[in-house]
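One chain of protein is taken out of this complex; the other chains stay put.
Up next is subunit A:
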Amino acid sequence: MLSGKIFGALAGAAVVALAATGAVAQPKDKVKVGFIYVGPVGDHGWSYQHDVGRQAIEKAFPGKVTTTFVESVPEADSERAIEQLARTGHDLIFTTSFGFMEPTLKVAKKYPNIKFEHATGFKRAPNLSTYAAKFHEGRYIIGQIAGKMTKSNTIGYVGAFPIPEVVAGINAFYLGAQSVNPNVKIKIVFANTWYDPAKEGDAAKALLDQGVDMLAQHTDSPAPIQAAEARGKFGFGQASDMERFAPKAQLTAIVDNWSDYYVARTKAVLDGTWKSEDVWGGLASNMVVMTPYKNMPDDVKKLAQDTEAAIRSGTLNPFKCPVIGQDGKEIECKGKGALSDEQVLGMNFYVKGIEDKIPQ
């Protein structure tokens, strides 16, 4: 019995030692970085911006990194693609859609010496980080612009799916609009896709037909803003600068800037300092970037710039308390003077003034 115990203790110590060597990563001369994209790399939105980040890594460490991507990976069938990257010598793997969460977790457990980073999820492990961006900060700014510039007093929003990130974006957009135009109305259509130019365009046209003259979008193709351009209305670029698709209609674009983050994380692997973290960056950390404010009067431009500066410096939070729910009751304020991160990340209610219901 005794020997069994000693053996058990020894085995335990060995496991700890093994785990420790796994955790203390050594600096590396060369790093191979892999990416899994949910859409085509040419979507000019979400996946496109992640690919811009991938190219930034290649530029930042010439000769030291090689990068790979697999595009249009269906979420229900992604485990194999992630494992393919793990098996082909990649040291750092970014999986860039919420739906890759469980498969990434599974593969990360199987390959403890490889670093994984999952965008927009909430499950972490010693070798699995999560990262996301506070796009709602940008959406508050475009909400103010829309609220100021609308003539029909009705603004529109093409959403992808009614998930918390999109709902929080709609609320931030509407709160921004309300802050400069208390009676503004919003119409929302969900396209039920992240990327389908035809469906997104149809949703946009339906909104424009209903008298919307300012169009925000939380889907990835330029189709909605192109629809706005064709009707002589205004819109906002999503994920990347869409000015070349809609030079007259784009007032500004909320750009996902993953480059700085990807370069920093790659450097951490090169230096051997990579640690599992949960990063949620916004305007202040340049993960969210606004393109130049155009096609608008100077006073609106000034307002947008001031708001951007205020959010950047931390004096303004789009979800500052009190936030009033649709039923007129105040939402419990769990953060410091504003809703807590958890409340924003799991947002499942519309704010007062939005007449639609969240589709269930």
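Just so it is clear, a residue touches a chain if its C-beta (ideal position, glycine included) is under 8 Å from a C-beta of that chain, and two chains touch if they have at least 3 such contacts; residues count from 1.
To be clear about the criterion, contacts and distances are computed from a predicted model.
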item	value
Hidden subunit of the complex - UniProt protein name among "Two-component system response regulator", "ABC transporter permease", "Indolepyruvate ferredoxin oxidoreductase alpha subunit" or "Cytochrome P450"	"ABC transporter permease"
From A:52, A:65 or A:85, residue that would touch the chain that is not displayed	A:85
Chain not shown, touching residues in subunit A	34, 40, 68-72, 74-77, 79-81, 83-85, 87-88, 98-99, 102, 122, 161-164, 192, 345-348, 359-360
